[in-house]
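Structure below; questions to follow.
Left out: one protein chain. Kept in place: all the others.
Which chain is which? They are A and B, in the order written, and residues in each are numbered from 1.
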Amino acid sequence: MDKLSFQNPLFTTYVIAASVMILKAVTMSWLTVVRMMQVRGGFRSPEDIKKTVLNPNPSAEQLAPNEYVDRIRRIQLNDLENLPFFLVSGFLFILTEPSLMLAQWLLYGYVISRLLHFAAYFTARTHDTRATLWTVGSLILIFMCCWTLLVALWQ
Amino acid sequence: MDKLSFQNPLFTTYVIAASVMILKAVTMSWLTVVRMMQVRGGFRSPEDIKKTVLNPNPSAEQLAPNEYVDRIRRIQLNDLENLPFFLVSGFLFILTEPSLMLAQWLLYGYVISRLLHFAAYFTARTHDTRATLWTVGSLILIFMCCWTLLVALWQ
Partner (left out) sequence: MDKLSFQNPLFTTYVIAASVMILKAVTMSWLTVVRMMQVRGGFRSPEDIKKTVLNPNPSAEQLAPNEYVDRIRRIQLNDLENLPFFLVSGFLFILTEPSLMLAQWLLYGYVISRLLHFAAYFTARTHDTRATLWTVGSLILIFMCCWTLLVALWQ
């Protein structure tokens, strides 16, 4: 069967996991926008304090760092450090044709670990909670990547 | 037909869009280099103010933030927040075999929105202009991602 067919359950498992993660990542950008609008600040470019329709009462303070906005930026940076590598590693992993159950555990497990990591970071849980959830995702990523590498080297 | 064949117009549409976006992203790195050379500053590591062939007259001020360089870094960070997800989402989207016209509108539309976003950011247009152009690209990305997810779920 065509490995990249939407009739292939391994491939659709990957597509579902990848799509949810991409939507999650894009949501961080929109959440940053929402929070910048709420506090009318957390901007970063000098031209952002020009008077415009969206910013009718500009002030220099709008360029100051804003923790309410920066929290989302940190979450987003964490996504950038993790998701692009998951997206490629997950794709190559399902091309090794592992068992469907293993693929579902790893790919959906990764998605769940990242959504819980977001919830913990968003609500400012302790570093230990956040780190534990990040570790689960990171170990899944390392496992998939090593598995794929070994399959490639042993062929 | 092989979905990943360069005879498949859906695939070549993706390849053209993806290649232009990757070249765009790489250009940001080179533009940062060019600007750092122009102002002889905007460096970030302590060892960057050692005397070398490329930096014959080092000074501690070279490590200070430099808006002329940092503008490109902000543009590049915006690329990192968007392009990797577009590259994966666009790939999965054309694998769902949409109509060629739809794929061309969305993929080339995304490319154009990002090039205009760069032009607006580079020339320091208002936040409203930049935000509008970013929104176009983001909505295209969300549309492709939801489309792909629905195809995967409905199979």
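Convention: contacts are C-beta pairs under 8 Å (C-beta built on N, C-alpha and C of every residue); 3 or more make two chains touch, one makes a residue touch a chain.
As the structure is a prediction and not an experimental result, all values here were calculated from the model.
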| item | value |
| --- | --- |
| For chain A, residues in touch with the removed chain | 3-4, 67, 71, 74, 80-82, 84-85, 88-89, 92, 95-96, 121, 124-128, 131, 138, 141-142, 145-146, 148-149, 151-153, 155 |
| Absent chain, residues of chain B that touch it | 2, 4, 6-7, 12, 15-16, 18-20, 22-23, 25-26, 28-30, 33, 43-48, 50, 52-55, 76, 80, 83-84, 87-88, 91 |
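Keep this in mind: only the chains that are shown with their structure count from here on.
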| item | value |
| --- | --- |
| Distance from the mean Cα position of chain B to that of chain A, given in whole angstrom | 17 |
